[in-house]
Structures are given as C-alpha cells and as structure tokens.
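Note that one protein chain is taken out, while the other chains of the complex remain in position.
Chain nomenclature is as follows: A, B and C, assigned in order of appearance, with residue numbering initiated at 1 for each chain independently.
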Amino acid sequence: MDLTFAPNEAQFRDELRGWLAANGPGPEPEGEDAQYAWRRDWQRKLHEGGWAGVHWPVEYGGRGATLVESAIFYEELARSGHPLPANVLGLLLGGPTLMVWGTDEQKERYLTPILSAEEIWCQGFSEPDAGSDFAAVKTRAVEQPDGSFRVTGQKVWTSGAQYSKWCMLVARTDSGAAKHKGLTYFLMDMGQPQVQVRPLVQITGESEFNELFLEDAVIPAENVVGGVGNGWKVALTTLMNERAGLAFGLQVRLRVMIDELTQIAAENGQLEDPRVADQLGELHLRCEILRLTAYRGLTATMKYGQPGPEGSLTKWMWSETNQMLTQFAADVVGPEALTMGTKWSYELLRARGNTIEGGTTEILKNIVAERVLGLPKAK
Amino acid sequence: MDLTFAPNEAQFRDELRGWLAANGPGPEPEGEDAQYAWRRDWQRKLHEGGWAGVHWPVEYGGRGATLVESAIFYEELARSGHPLPANVLGLLLGGPTLMVWGTDEQKERYLTPILSAEEIWCQGFSEPDAGSDFAAVKTRAVEQPDGSFRVTGQKVWTSGAQYSKWCMLVARTDSGAAKHKGLTYFLMDMGQPQVQVRPLVQITGESEFNELFLEDAVIPAENVVGGVGNGWKVALTTLMNERAGLAFGLQVRLRVMIDELTQIAAENGQLEDPRVADQLGELHLRCEILRLTAYRGLTATMKYGQPGPEGSLTKWMWSETNQMLTQFAADVVGPEALTMGTKWSYELLRARGNTIEGGTTEILKNIVAERVLGLPKAK
Amino acid sequence: MNFDFTEDQHEIRRTARELLAARSPFARVREHAEAGTYDDALSQELGELGWPGIAVAEEHGGQGLGLVELVILLEALGEACAAVPLRGSALAALFIEYAGSSDQQAQWLPGLASGALRGAVGEWSDGVAPLVPDAVGADVLVLLDPDGMASLVAAADASIEPVNAIDPTRRYGKVVVADEGGMDLLAADTSEALRCAEVAVAAGLVGASQRALDLTVAYVKDRKQFGVPIGSFQAVGHKAAQMLFDTEGARSATLFGAWAADADQDQLPLAAAIAKAAASAGGRATTAAAIQLHGGIGFTWEADLHWLYKRAQLDAAFLGGPGTHRARVAALSAERVAAAGTR
Partner (left out) sequence: MNFDFTEDQHEIRRTARELLAARSPFARVREHAEAGTYDDALSQELGELGWPGIAVAEEHGGQGLGLVELVILLEALGEACAAVPLRGSALAALFIEYAGSSDQQAQWLPGLASGALRGAVGEWSDGVAPLVPDAVGADVLVLLDPDGMASLVAAADASIEPVNAIDPTRRYGKVVVADEGGMDLLAADTSEALRCAEVAVAAGLVGASQRALDLTVAYVKDRKQFGVPIGSFQAVGHKAAQMLFDTEGARSATLFGAWAADADQDQLPLAAAIAKAAASAGGRATTAAAIQLHGGIGFTWEADLHWLYKRAQLDAAFLGGPGTHRARVAALSAERVAAAGTR
C-alpha cells in the first residue's frame, strides 16, 4: 500500500504540471463555435506536446501512460483550469473501443485523426424512447445489396454533434432478434445531408447536446465495428470506459470549487457559523473520499483487468456531492449565485444534469445492486 | 377554516384534562405482567369515568365523540403521561371492525367486554412468510361437518397475545382461490391449548410481541366476521382504522420528547451551538407539521367519510422524525443515552421498530405512490 | 378544529386556478420569460379582479379579506408560475398597511390594491438591495434592513437597475438609494407584516411544489422504459411520494401561518418560521426531484420544469432560507419550552 505518488508518478505529474503552466489554450473566446475551435486548437497543442492520448498505447500514437498517470493527467488538467480537449469522446471512448474491436484497417484509418483533433467524434446511443434502456433502441439500419447500410431514426443527448466527423452509432440491424440482440455498432459519417443535427437547449441556456435525425443515412460495410449483430457488446466497452478517466478530473474540479467556497466563507465571516463549517466539512470529506475511492478503483482495475462497475459508485458520489455543493453555495454566496452569468449560478443549474447524464443515479444504483452486490435484477 | 379548538372541543379537552389530572393509574409497577394488569386497571378506571371508548357510538357504550374530540383524547392522554388502556387493539380495531361487519349477536356479545377490558383482544394477521403480503397468508382454516373450523398455522407480531381472550385472525378457508380471495376473518378464543404463545424478544430486551402457533385450534361457525371468503375486506377495515387514532397520541409524545431534549440542550449550553439549534428547529418543525397534517386528514375524513391513505403520510413522517430525534438525543444527552435502563437509550432502540411495525416505510411509500398519486402498481 | 376552507375560499381557489390555467399556461410564461417582460394583459385583468388588494382593508380600496385568501391566490400564481408582479404589490401593501402612517396608507394602498400602482419588497443592507423581486417597474419599494427595520421609498427616489436573476419569470432589480433622505422609516412595528410576508412567499413555493409534482406524476405514468411506465419503478414512485410529503407538509404549515395571521396572532411568529422553512426546503427539493424524474428531457429548456426550479431557488432564498428559519423555530420553541417550566 502506497497512497502517495511513486517517484515515476511524481515525475510524470511534475513534468505535466510544468508543461501545463507553460502551455495553455489562451483566453476563452465568446460564443459556442469559437469556444469549440479554441478547444480544438488546445487539443492540437496537447497533441504536439505529446499529451493528447496519454493513456493510449505508444503503438497507436499515445504516451502509453499507466492508469495512475492517466488519472494524474486529468487531475492536473482540471487543477490548471485549462479545458478538456475538444475530442474528448474520441480520446476516451472511440479510440479505446476501436483498439478492442476494430480491424487493423479501422485502427490505421481512424486513430491518428482522433488524437490530433482533425476528426471529432460523437456518440449516438440514446434515443428519445430509450434513455436508459438499450434494448429499446429503434433506429434501424437496413443492409443494401452492396453491403452498405441505410440508417433511419432519431438519437438524442449527442454532445458535440455539430462539430463531429464521426458518430459512434448503435442501430438495430435485425428487428426480429429480441432486445439486445440484433444491434450493430457503426461509425457514421456526420458530413452527409441525411444526418440533421438540432441543438437541445439546456436549463442553463447553453446547448451542449443535440438531437440527431437520420433519414436513410449511408454507412459503408467497412464501418461496422465488431461485427453485425454484436453492437451491444461493443457499446458496453464504450460505456465501461466512459466513467474511468473523467472521474479524476471531475473530482479535482469539485475540490477546486469547495476550496473556493471555503475561502468565500472565510472572507465573509460565515466560516465562524458552525452550521456553515459543518456543511463545508461534509463537502471536503466527500470530495476526499471520492478521490480515494477512485484511486482504490484504479488499483482494483490494475489488479483485475477491466474497469469494474465500481465506477458507478464514484459517478453517483460525485454528482450528489456537486449538487450539494452548488445548492449550499447559493446560501453562502448569496444573490450573486442566483444571478445569470455568474459562475455559481451556472454551476447551480448545470449540476442538475449530473444525476441524469451518463446514467441516472437510479440506474447507477440498480447497477450497484445487481452487479456489485449480486442482488436479483430489479423488477 | 378554524385551526383552534371550537368551544365544544375546548370544553371536551378541559373536562378531560381535569379528569386526567385527578385520575391516573398510579405508579408503574415492575415486570411485564404487573404492568399489563396495571394498564387493565387503568382501562377499567377510564371506562368507569366514561373515557374508554370515546370514539365509539353511544349505542355501543361509547361516548360518541367527534373525530376531533377523539384526537384530543389521545393528545391529552399522551400529554398526561398516563399509559394507553390495556385493550387498545380492541378499542381501536376490534370494536370498530365489528361495528361495520359484525352480526347483531356479535356486537351484543363482544363490544361491552372490550370497553371494560374484561376481554383483551389481539391481532393475528402477519405471518413469518407474509410480513407485508396478505396474499401469502398460509394459516389454514378447515371447515368441519358441524360448521366449525379447525385452524393450523403460525402468526407473528401479535402484541398482548399472552393477555388476550380473543384474536382477530385472518386465515385461508379456500386454498384453491387465488391471492386475497379465500381468506376469512375469525374471532379465535385464545384460551385453548391448541393455541401456543411464544414471546418475541425485541432489540430493547422487552417482548411486546409474540408468535402464535396454532394446531387444530377450534373456532365455532358463529365466530366468522363478515362471511366466509370475505376476510380481505374485513381486515382492510381493521387496517384503515389502525393509523387514525393513535397518530395524535404519538405526535404529542414526540412533542413532549423534543421539548425535553430542548430543555436538556438549554441546560447544558448546547443550545448555543447553531448546529444543535438547527437540528432542534427541524425537529420542532416536523412535529408541528405532523400535528397539522394529522388534523388536515381529520378534516378530510369528516368531509369525505372513511379515513384515507393520507394516514400513511403521518405514520411515515412520525416514524422518521422519531428516529431522527432519538439518534440526535444520543449526541445531545451523551453517555446516559447509551446506557441501558435510561429513557433515552430505550427510545433510541425502540425507534428502530417504528419504520417497520404497522407497515414498513417502504410499503407506506408504495401506498402513497399508488393510492394517493395514482401511479401504476410498483413492480 | 377544521382545516376546510369556507365556501367563499373554495370559490376563490377554484376561480383563481381556472383563470390561471386558461390565461397563463406555460406557453405564455415562456413567452414572457424569454422576452424578459411581464404579462401586462394578465396583470391588468388580475388588477380588475381585485387580486392585488385582496387582503387590503376596504377603506383603502381593497377587498378586506385575510391572509388566507391572499395565500390562496399566491399559491395559484406559484402553481402557474405566472409572469406577473402581483406578489410585490401585495407584500408592499402588507407592510404599509401594518406599519405605515395613515398618510402613507392613503398615498399608496388604493393604487396597490387596484393594480394601478406596483410595489416591491426587498432585502437591503449597506445602502444596496442587490436582488429585489418585482423591482423593475415598481412605483414604491419597501426595503428591509437586517435589523428588521423597514423603510419606504418611492421608485422615483431610488435607482433601480435590472438584474437577470436565474428566475426569468420575474423582473428583478438592484436597488440603490443614493439619498437616504428620500426614505421613510415605517414607524410602527413591522414584524407582523414581515411574518405575513414570509407566509405569503411560502404559499408561492407550495404552488411551485404542487405543479412540479403534478407534472411529474403525469409524466411518469406516461413515459415508458424497459417496457413499462417508469412510475411503476419504486425508485420513481417513492421519490414522487417524497415530493407529496414535502408539498403537503409545507402546505399544512402555510395554511396554519395564514390562519394565525388572521385569527390568532400569538401563534404567527412560530407558524411563519415553520412555513417559510418547510416551503423553502420543500420547494427546492420538489422542483429538483421533478427534473430528476423527467430524466434527460427534464434538463432541457423546452421542458418547462426549470421555470419552477429557478423560481423556487429565488423564493427559497427570499426573506431568509431554510436555515435562517429553522434557527428561528429553534429559538421560539426554546422560549416556549422555557416558559412552560421545569421538566
């Protein structure tokens, strides 16, 4: 047991910290399109510095970092205040999924442009009537005589769709097969008129997410990943990767905010109020436990292979704590936190999505009950 | 809207308060049997004073009190610190059930001895494998050629069984009929050797409850209540009555304890700690809301007839608040609250049963979701 | 002991809810929230119906009814999330009527009662009231300082700068009074008015909670996942049950507070603190739960739930949040316990 960074890890951290201090994306511009371009440039810079695919194997152009180093990467990135790279879904989900399921040709073709942010990736799993329920996916892909597919249907909660070249799409290729069977995982070219993107405005007023409307969208045969009818398994690989890396960044982001709120409370004298201190104490405690539990999960992953369903625990813990923090900030910060355009008001509103996106807390608790505790499937 | 007592209600309260001040059960003896006898004597005294069946119609020997007066009765009884009468199940559940479903002969035979505590009643609904699930009742009653029944099976959570003359028993008379059908409601004589009573010791060390072992227990035909095969409906009447009256007494008991804890905190200086004040504030608030909601429920009952499933809300609120109170008391009172034989340690342990007995909180939430909100039956 | 409304009160409630359902559906609320305007047509209609002055004495041009009636209207307005500045006028009128001089009453009450003038009440310290609901467009402002003193100032004597609060269904303003000579301290004790105002704000929160619950119940009966309505999942049903619990608890407390203001003022201070604490915590919790139970769609601008959530956030903080009022409940209860004597 060694709960501090080993020398190589500390060296990695120091090197990265130095690089992040010397390099950054520059000031954030106004407007969503400009912000996206800014994050894309930032990824190019990360890529040039060798920091884009830290957890990718060297053979695929990555840094071959260990899991701990990868965690450190997201921690330090969050601590630096710099944004996530633009192609975060390609880096965290798309690339690793291809590494497991892709053909050599697919790896050759797709991996490098993910790293360089030349081609942005998005994810087309959710549908309006299949929020948490994969088995209910209705989007249909019909095989054509030439082996290509024509896809029709609707997807939702697709972030970055308007900037993406490729969509990781799950569609039904066999409507006769029951439930999870009959699904196939595709890479769909977003640059065709048969794919329409409509932004979904959130309660914050921003649109991080989109709806996709597909009408006879064309996907060539070679863009099937992992074989026709195997989509459920391939998608699971993507989902398993989803929660691992980002957790460390989110936890540091939470830590930064809790520290900031502590400082505000200290400055305005509220820290003297034992009720305020009690709440802050609880937040600090939860955030630290989140960090430790995430690292415990890493150790388990290193020992037993695949990231396990324990990731559900950290996502659940983080989202609940972030909601607690932002609501509490409304009391501590006062009117500013209830005024549009301020950091705290944005966080207060945005936090409501945390317990929904990437698996609702209800679904995560089901997962914990069934897969970690082994209880019978919920009725 | 008149949220204070009307003149007749105030008069009822004052008269009762005067009577309770002048009359009481005397000091509580040691030992469970002696305590039971003491509560039986106390009920006789209440009966002589005309206070035993306050909510019973005058024609059945009651006082014919309104619902509000009946609520006042339980509030004042709790406030006086005097115990509940020994035959509380007969008074609250057995008598009212007979009034709805009993034959004239049954009313004639049973009601008066309930009031006078001459015959104590207990309730035999739950079974080891049918805690919250009536449909799973396994105890079987087999009709004999002479029309009587022989009953075999096991019941559990029967309070006061060792002191009871009659048991309100639900047993299966038709094993062919599905689920709730095929149940019959009986009055079973407890004074036969075919009925064995075994006390169940609770985590407090006391035994309020018992298991009943029935082996060919005899019930004559005239002891069927509401007709053979109609047991589910008759039992529902009993259950609907269960939560109405006692809520007022429980709420006052809670109020007395919160006030006492407030005084302790004031005396030992902890009230100065805003965290302690915050918790006490929450407890006072919940207790007052409980009182108000219970009275709102009474108004609704008076207007719409039957006590409604809103009773589930007050039971849930009370049990949760009582657990919060007793756990908090462990912090405020300190070692005394963790030492056997003290009031606060008893309450701390006993409170754990509150969210289980008389319908677990989980079942109560199901009832609220289904019957109050009209959501589809929980899967 | 009777929690039932009188026939007249039932009628007021029925009429108010029907009117607002017809005149202020979410489409209308959205239109005004997105434009940053009040619904003036609705405001005028409500003024003609006498709503702003329902609790103002008849001698001042009001309807001379009580806080119970005002609470009925404010709950309905909260339920509709209506984009009208009525609450500001009603609250200002409460202060002026309870604590103003007869000159002040004569000057402001008839206009506030008829809807011809508009009022606002705000929390003020060190010369600034940073976030005053209904301030933009108000004619008269009542500013409460942290010590419980209230001052009256005509809008003409103050600077009112619009502020975009996260709640876009009301027009908020930052109020600065450069020359405090233009302010009149309300002479009489304002604590009763403040208690009434707390109950009035609680009523709007109860309305928002109720609407959040109703929308959620309808949605979860309809929405299917895994082949069944999501309302059949215990995780959903129990959360909805908790919403009911929070809504009904706060409603009991608010009705009691309003009744106490009208009929038994000794009970008002504690009742108001309980009402505001319960409705504030309940309003935050129920509107957040509604978003959660709607899943992804609940987090969209399109879904209308956010009007309720955002308004609940502002109303929960206004005139003291849950913590402030729990502390008052504790203090008042401790006084009562001490007065009741030894244990």
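In this section, contacts are C-beta pairs under 8 Å (C-beta built on N, C-alpha and C of every residue); 3 or more make two chains touch, one makes a residue touch a chain.
Keep in mind that this is a model prediction, so the values were computed, not measured.
Trainee: In the intact complex, which of the presented chains make contact with the chain not displayed?
Mentor: Contacts of the omitted chain with visible chains: A, B, C.
Trainee: Based on the whole complex, identify which of B:Glu108, B:Asp133 or B:Glu222 touches the chain you can't see.
Mentor: B:Asp133
Trainee: Looking at the full complex, which residue from A:Pro128, A:Pro274 or A:Gly358 touches the chain that isn't shown here?
Mentor: A:Pro274
Trainee: Could I get the residues of subunit C that touch the absent chain, sorted low to high?
Mentor: Interface residues of subunit C facing the absent chain: 233-235, 238.
Trainee: Footprint of the hidden chain on subunit B, which residues?
Mentor: 126, 129-133, 135-136, 156-157, 200-203, 205, 275, 323, 327, 330-331, 334-336, 338-341, 345, 348-349, 352-353, 355-357, 360-362, 365-366, 378
Trainee: If the hidden chain were put back, which residues of subunit A would touch it?
Mentor: 1-6, 9, 68, 71, 258-260, 262-263, 266, 271, 274, 277-278, 280-282, 284-286, 288-289, 292-293, 295-296, 298-300, 303, 310, 313, 316-317, 362, 365-366, 368-370, 372-379
Just so it is clear, only the chains that are shown with their structure count from here on.
Trainee: Mean of the CA atoms for each chain, then the mean for all of them together: which chain is nearest?
Mentor: C
Trainee: Whole-Å distance, subunit A centre to subunit C centre, using C-alpha means?
Mentor: About 39 Å, centre to centre.
Trainee: Residue numbers in subunit A touching 2 or more other chains?
Mentor: 275
Trainee: Touching at least two other chains at once: which residues of subunit C meet that condition?
Mentor: In subunit C, residues 233, 236, 323 touch at least two other chains, as defined above.
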